[in-house]
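Have a look at the structure that comes next, please.
A protein chain is absent from this complex, but the other protein chains hold their places.
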Amino acid sequence: MHPPQSNRSVTGMASSIEDSAPPGRGSFSRSARSGQPAAVTHLLGGTMRSVRVLGAIGIVLALAPLVLHSDFQLTFVTLALYSTLLGAAWNILGGFGGQYSFGHAVFFGLGAYVAAMLQVHAGVPAWIGLVAGVAAGAAAGAALGAISFRYGLRGSYFALVTLAMAEVFRIVANSVPFTGAGVGMMIELRTGLADLQFESRRGYYYLALVLALVALAVGSWVRHSRFGAALAAVRDNEDAARALGIDATRVKVAATALSGTLMAAGGVFYLQYFHYIDPSLVFGPSVSVEALLGPIVGGLGTVLGPLIGAFALALVSQIATHLLGEAPALSMALYGLILIVMVTFLPRGIGGLGKLVRLRARRGRDA
Amino acid sequence: MLELTRLSKRFGGLAAVDSVSLVLEEGRIGALIGPNGAGKTTCFALISGFIRPDEGRVVFAGRDITGWPAHQVSREGLVRTFQIVQPFTGQSVLENIAVGAQRKRSRAAAIAFAAEVAARVGLGDQLDKPAESLPIAGRKRLELARALAAEPRLLLLDEVLAGLNPAEVAEVLPLIESIRAAGTTVLMIEHVMQAVMSLADDVWVLAHGSLIATGTPESVTRDPAVIEAYLGHGAAARLAGAT
Amino acid sequence: MNSNATTAPGPSTGMSGAPEETLLAVQDLCSGYGPVEVLREASLSVRRGEIIALLGSNGAGKSTFINTVCGLVQPRRGAIAWMGRDITGSASPEIVAAGLIQVPEGRRVFPNLSVLDNLILGSYRRGRGARTANLERVLETFPRLRERSRQSAGTLSGGEQQMLAIGRALMGEPVLLILDEPSLGLAPVIVEEMFGLIARLNQSGLSILLVEQNVAQSLELAHRAYVMENGAVVFSGNRTELLASDRLRRAYLGA
Amino acid sequence: MIDGALIGAALWPALVNGLTMGAIYALIALGLTLIYGVLHIINFAHGSLLMVALYAVLVLFERLGLDPYAALVVLVPGMFALGYALQRFVINPARHGRDENTLLVTLGLSIVIENLASHFFKTDTRQIETAYTFMMVDVAGATIAMPRLLACVGALVSCLVLAVLMRYTDLGRAIRAVAREAQGARVVGIDVEHVFAMSFAIGLACLGAAACFLLPAYYVSPQVGHGFVLVAFTVVVLGGMGSFTGSLVGGLLVGVIESLGGLLLGESLGQIGVFVVFIAILLLRPSGLFGHKA
Partner (left out) sequence: MSDPASPPLPALDTTSGRRRFLRASGALAASAGAAPGLLLAQPAPIKVGVLLPLTGAVAYPGQQSREGVMLALDDINGGGGIKSMGGARIEALVADAQSQPQVGAAEVDKLNEAGVCAIVGPYASAIAFATTQAAARHNIACVLDQAVADQITARGLKNVFRFGPSYEMAVRTGINNFHILNTVAGKPVKTVVVVHEESLFGTGTATTIARDLPALGYEVLEVIKHANPTRDFNNIALRIKARNPDVVMQANYLNEFALLLRTLRQQGVRPKAMYSIFGGGGSNPKVAKELGEAAEGVLDCNHWFNPKDKRGPALRARAEKKGLTFTHELLMGYNATMLLADAIERARSTRREAIVDALAASTWADHFMPYGPTRFVNGQNQGAQPIVTQIQKGDVRVVLPNTYAEAEPVFPSRVG
């Protein structure tokens, strides 16, 4: 697999966060305040724009429960945010870093299991479980990255090794006694903020919102930071990056660790929400697939891609069910079909749509 | 600034670079020339840490950097460009250059500095263009700008003029001269002899992996061995006869 | 590169007996990759029986020109006529079938296939009937390939790979053979052989379009030459005219 | 769990079992390695397509009374045609030169196929019983069921047929050529797009053959493919992506590793052996046992 090209823009809100040039100003123009070229001010302003857009999204979503009286709608958004979290985690490595993992369940499962084992075996409070689970994800990310990238794995080889790693973890979790083996683990029902379990849907909603926003913010940081620039450089051209003094292996390992950290948070959230985990549920391939589907559909390597992708997929699923609800299998097949059609006609994900439109517009003007 | 001692690299029995030794003094522009396939680019890869030499030493600014990984060589201040330009596709011109600039700077400072460098190489009005949309000349400039943004002490330029038309070449020549004037030592691989003639202080001619001539541009271009290496056996005599 | 053929006989300068039929006529061809336009209105023609040298510095657009003519790169503007027929935009299998075959830069032999299989694939667009005869002829021309016919192509030396690439092209019964930098990276003695071979092929009736760095030797052979700069043809003429014009020195040595 | 005498006695039969199972893996992986080796795509729909073939064999058996082995005559060309159409009209148009798109499309395909299967065939497990289901053959002390032995022979023959096809036909040569040197292939006039589609088609034809040999010894359900996908990938990586000899040897090896792993570590934990080998190969010799260096 080749490194993906970064999509520098996404539709709607996203374009304001990414790279749309200020309207009415050519690239020659200098911004009045700083005397710098517009492109510079624009790029420098990326962080602020991200903060603003994410802040706006955060505020809207934080206020949403006031409008969303229906529990179902609340759950729908909660699960879409949970999906966003997984997607944003994967996007750090897969989107910004160009390394496709098919085994992000490793980190997810580790986060969930570490948190569960601490709570069940050691009676540790859930918050500490969260921290420990997330730390485990970071450590696993660093280890897996170090092993894979030290050996120079890339493309499909990296994808396959992560896939196999997840299987190994699943089998081990299935076999050793302290994970409860195939029986799985169940945490005690104990609602309260201290236990990270909530009586009402809103509690989980806000937990998911905070985690998703943090993950998106990390994505935004990566997009606009030195580290992210190095990561994107390695993705786009590893040799050129090395020639400019970037330690490609270290950058990729760090990205894997960061990605693993966020993914593990997703695992802990799953545990706190559903209280029961078993090896197939948390180390199974469907977790990995859920993590990669959103960003690819939404726009790889963009800040808002995971969010757009997660919500779009959730909607597509609803539409499919709405159309063919009588036959669940058929509606699922329709979902798959829509996925294929989307890939065929939106090759760069929904995020690529904006770029395409602008390109067409520019061409139109030229003609 | 740069000293190569009996540098050698073989690929499957074939000597790509065969015992090359040279010394480039600080503040000079050196040129490595020779026909296609002579081993020039391999030589660059050996110097810049992309390939480990089989034998020989690379000493840069008094420090033995033989076998160092590429990113560390670059951090020492020895930065190369690529013959086949390697832009970070999908990123804008400004972003591309900023990657070079960010080694010693914050992201914001790197971006600001990148804009300055872009202006120096004549890309000041293309900052927000996607790198892959640049024509060849633009890409070459970008390649140069990115390396310059890393503020090298020694810059290795691999055919930075190839594919440019004479007007474009004429624009880039002063640029390279100004790089040297700003204190950067330059070693270039170049086919465009016009550039070598007007820029280089020292010229090394490589053919089939070995050095066949060393000297000033004037001396090497008159060297029959060099002409033969370039234009083929007997070319020197024929050209002389024709003109 | 038969060792028997060491010295290249010079071209039949007056082109005596060569019919004036135009095989290939390229008019104002433009093409490129993505946003980059490489070819800018390049024109060229080849008559039957000719050896044409296409010269120019690195990056001048020679390979792009060839690839566009052979249908590997989509032309954007301009016209390509082959034996009087318009083939602009035709797919490469069709063009190969019509007898316009190139030996690409870097040889591009199939490293995982045996020498024999490489050659057989050369006649992919030809009937099975012709294959045996073609194969016999090519192996006759390249005894080295016969010796190594069972070996995989990846294990051959550079020179042998170049022979194989030419042999493979000959298997397709070309009318016009396009050679893209055939001497690249070869030892001088092999280069000599190479030019000898090209001359012999031409004498046997094959028309040749030769892209070469080795200007002197190319010009020895060529009936006419074109010089490209920046995607356009800036000069065309015969050897004497070219050497007189100083265009070459400018193109290669810049001085 | 570990008992020396028991293991000693079971070692030979376990080895034979592993080899027969491995032959089936090899056959399934053969298609995958071809598709990977030539098109460089990871085909996530491979398992689902195997499932389609298995259902086809089942339907032919139940409705028309066609013997599974006789069904080869229908399945091989049928799956071939399906493969050609899929690559030409579904996978290729969506690719846009981006590997992640291929990934999504094959993923989408597998979702579509599996759910259509569960809709039309229901979700229960189906198996067939033939006259030879319980026929046993003695191989130097190890007893093997006839369908398994036939599957093993079938896999070997299929590998051989494919090897001959690859070695001695123009198409085979073209496929091998395109796999490594697509530009060179274009130069000699090979229609590379057509070769891509043919490779996919042959890959699926292998699945068709695999299904005919597998069903009498196994079962089919809409999810039956999942159990084989990862194993098939392991075989492909072990043998070297794109290598047919590799996929045969890799399949047999994986079968043996799995069988011995099960014998020594238990059938659940024993699965880990395969993946450990998988990871080790990826790290230490990513070109596999027979693959070319990347």
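Chains: A, B, C and D, in written order; residue numbering restarts at 1 for each.
In the analysis below, a residue touches a chain if its C-beta (ideal position, glycine included) is under 8 Å from a C-beta of that chain, and two chains touch if they have at least 3 such contacts.
Bear in mind that the values here come from a model prediction, so they are computed numbers and not experimental data.
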| item | value |
| --- | --- |
| Neighbouring displayed chains - absent chain, whole complex | A, D |
| Sole contact to the chain not displayed, among D:Y69, D:F196 or D:Y218 | D:Y218 |
| Residue ranges of subunit A at the interface with the undisplayed chain | 70-72, 74-76, 79, 82-83, 171, 174-175, 181-184, 186, 189, 199-201, 270, 273-276, 278-281, 284-287, 289-290, 293-294, 310, 313-314, 317-318, 321-322, 325-326, 328-329, 331-332, 335-336 |
| Sites on subunit D contacted by the missing partner chain, in the whole complex | 1, 6, 9-10, 13-14, 17, 21, 44, 47, 107, 110-111, 114-115, 118, 122-125, 127, 129, 133-134, 136, 143, 145, 218-219, 221-231, 258-259, 262-263, 266-269, 271 |
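In this text, only the chains that are shown with their structure count from here on.
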| item | value |
| --- | --- |
| Result of counting contacting C-beta pairs for A-B and B-C, higher pair | A-B |
| Chain separated most widely from subunit A, comparing mean CA positions | C |
| Averaged-CA centre spacing for the pair subunit B and subunit A, given as whole angstrom | 41 |
| Centre-to-centre distance between subunit D and subunit B (centres being mean Cα positions), rounded to whole Å | 50 |
| Residue numbers of subunit A (touch at least two other chains) | 4 |
| Pairwise touch network: line, ring, star, complete, or other | ring |
| Which pairs of chains touch, using the document's own definition | A-B, A-D, B-C, C-D |
| List of subunit A residues in touch with subunit B within their complex | 4-8, 19, 21, 27-28, 36-40, 42-44, 224-226, 229-230, 232-233, 236-237, 239-248 |
| Complex contacts: residues of subunit B adjacent to subunit C | 14, 35-37, 132-136, 159, 162-166, 169, 191-197, 208, 221, 230-235, 238-239, 242-243 |
| For the subunit C and subunit B complex, residues of the former touching the latter | 34-38, 57-60, 158, 181, 184-185, 187-188, 191-192, 213-218, 229-230, 243-244, 246, 249, 252-255 |
